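Here it is, the structure, as structure tokens.
Left out: one protein chain. Kept in place: all the others.
Then we have chain A:
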Amino acid sequence: MTRWLLPGFLTVGAIATLVLIVGPALYAVSLSFYDIPSLTSDPVWVGLNKYAVVLSSGEFWNAMWNGIVYAGLTIILQVVLGIGFALILNQKFVGRSLLRGLTFLPYLLPTVIAVLTFKWMVDGSFGIITILMHEWGLPAVNWFETEAASMFSVILISVWLWTPFVTTTFLAGLQTVPVQLYEAARVDGAGPIRQFFHITLPMLRPILTVIVLLRGVWMFNKLDVIWLTTGGGPLGATEHLPVLSYRKAFALFDIGSGAAIATLSFLVLMIAVTLYFRAFPMEEVK
């Protein structure tokens, strides 16, 4: 009985992966070789034409750049803030457990609720922040009214939502760093900053490597926050590849271009991940 258990589980896993991941992914890639002007029309083979059109369009490169900016800035802020919060929450103080729980709260919120709540808070007529600023005689803030402000706002929401994940992961890592290392450093006269850079950070490097990788992939593919707040606007200022792909396929009904953009996005990520592994080999990280 038990000798069939492992092959059995493997078979189920392999079938599930093939049916739910590999199959749809290959189908999506195959769509990029066709011209499909509507969801009900017959596909016409166009080879690499969709890729040529997409790669020669300014909106693709604009979306690529926006994706890099959005993913890059959110990762940096999440990691910096996450480590900072983790260091604070690793100290002993009254109410630490409660604060640790509260810190994790944003991560538990569904994205749609967090985004809609934020939009309501900054609504130009009814938002609590708008009203308070008006009461205090402060000028209204254009949260989504300019290109830079829109990017800032979507980054702000993303950082607020996912920093707790980074905080919790680093907090777990901090608790594995041997206390003796800090004691020895103190004896040698190292202050908190030197302890952080010479003990904490090197010891957290394996976690940091994985976190940056995971958050990078997730943020580059993140659709919901941008779609729900700006829809990629204004004037494409927050449109990254997932939004562009979705818009092409389901708003403009150019399924082939949407699939080509998604495939290119996947390739870009593959290359980035490969380079990342070269720069930060996992074996070395161990």
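Note that a residue touches a chain if its C-beta (ideal position, glycine included) is under 8 Å from a C-beta of that chain, and two chains touch if they have at least 3 such contacts; residues count from 1.
Just so it is clear, contacts and distances are computed from a predicted model.
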What is the missing chain called in its UniProt entry, if the choices are "Ger(X)C family spore germination protein", "Extracellular solute-binding protein", "NADH-quinone oxidoreductase subunit J" or "Putative membrane protein"?
"Extracellular solute-binding protein"
Which of A:9, A:27, A:61 or A:250 touches the missing chain? It is A:250
Candidates A:11, A:30, A:117 or A:146 - the one touching the absent chain
A:146
Going by the contact rule already stated, which one of A:32, A:78, A:103 or A:130 would touch the omitted chain in the full complex?
A:130
For the chain that got dropped from the picture, name the residues of chain A it touches.
38-41, 122-126, 130-131, 134, 140-147, 229-235, 250-253
